[in-house]
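My structure is below; once you've seen it, I'll send some questions.
A single protein chain has been omitted from the complex, and every remaining protein chain is retained in its original position.
On to chain A.
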């Protein structure tokens, strides 16, 4: 129960009412309330990185309140609004270093004319149906969100889910490479990296960012082309340096940390292959301040560049692009809504379930599918080739060796249930052991159970089974044979042959 501070009392589409818990009217005992009329909401956008509201207070004054990321908010403060800027920056860095998510708050008083002008243009922009609607809106909001007075900073602890570090540890042991693509600041991201054991003590960090002094000086000039060129140059240089560092070192582990601005240049056509090479050489990669589009682009780069299976896991609406781009997209259902879940291939409830999903069920599934496919081919090859061999003895007239019912039901009754039972239930090791030895997962990654050698081996096994069955029956039954005996003989010998022959083959192979 909140004992102090401002409390959100009531809110609807037009009004917001807040209470002050510590103040109340001395006579009536009621709490002091302030109500505001909500006029406009300038919504959050990942490119703007801020959001604002325009309200009119009880006295009729117009106010613009804005909150957003520090990189965009500090630029927009008025000259006389930067009273505690230095301390706020320090505080914000402190917060980020402890892994908290920070926001800067600011406000501005508006005059009536300014507001009416803005409202007109804003409504017009919002009602536009052209393709550049977003740009029109951005333009209008750009005009009004400036010259603000700094209010302060907030920090929110975004707790890491339970079991995440252990999960990531296990997956790394299983030989899975893990990258983190986040929208947080670099310090927050690094902190989270240490928290979930992606970054370990003794790992060398390679930082690629555009926060250097030379870049900031170039940015002050304001010339877009020059900035772009210089930034690209800087990024390229940092990446090449990183590559040589990785190449020259021996067995050290490297971590690559790159921020959103540099990522935009690193994903350019000339640079992206170098970037990919560098990233592959590092044990962990963290991309901070990345926009949803960049997340998707990085995923696509990895998918197309390495040609291995990629899995993306995320829980928010900003992960949707990434989830759809990856080979397998896993959405975590939870606090951030169902957007990720709706656009994913598989949805789980907590991050730590991924461990079981991959190491236990993924492992079993691979084994089951590969052996079931081979078994299906084997049984049909055996069946077909006995029929084929019989043709030679029936004057090639098309007479089948088996009863019609047997032909139809072979695949339905006689051979479907055992194969399906194996495909659904087979576990080579128990779940406990799968989790205990994560390296067993590599069996699936390297496709060791479904190589051409195995497939051809099963087929040849089928052919030899068929030949043995047919000639055993035909020669054993010799001349006093009837078609019904052939059926029973085939069936019995199939069963007998299967077990010992296969064991012998396993040993030999």
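Just so it is clear, a contact is a pair of C-beta atoms (placed from the backbone, for glycine too) under 8 Å apart; a residue touches a chain by one contact, two chains touch by 3 or more; residues count from 1.
Keep in mind that, in the parts below, contacts and distances are computed from a predicted model.
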Out of "ALA-interacting subunit", "Histidine-containing phosphotransfer protein", "Propionyl-CoA carboxylase alpha chain, mitochondrial" or "1-aminocyclopropane-1-carboxylate synthase", what name does the UniProt record list for the absent chain?
"ALA-interacting subunit"
In the complete assembly, which of A:152, A:175, A:337 or A:418 touches the absent chain?
A:175
Contacting the left-out chain in the complete assembly, out of A:110, A:401 or A:434
A:401
Thinking of the whole complex, not just what is shown, which of A:98, A:132, A:217 or A:442 touches the missing chain?
A:442
Which residues does chain A use to touch the chain missing from this display?
162-163, 165-166, 175, 195, 352, 393-395, 397-399, 401, 421, 424-425, 427, 432, 439, 442, 446, 448, 472, 474-483, 485-486, 500, 503, 506-507
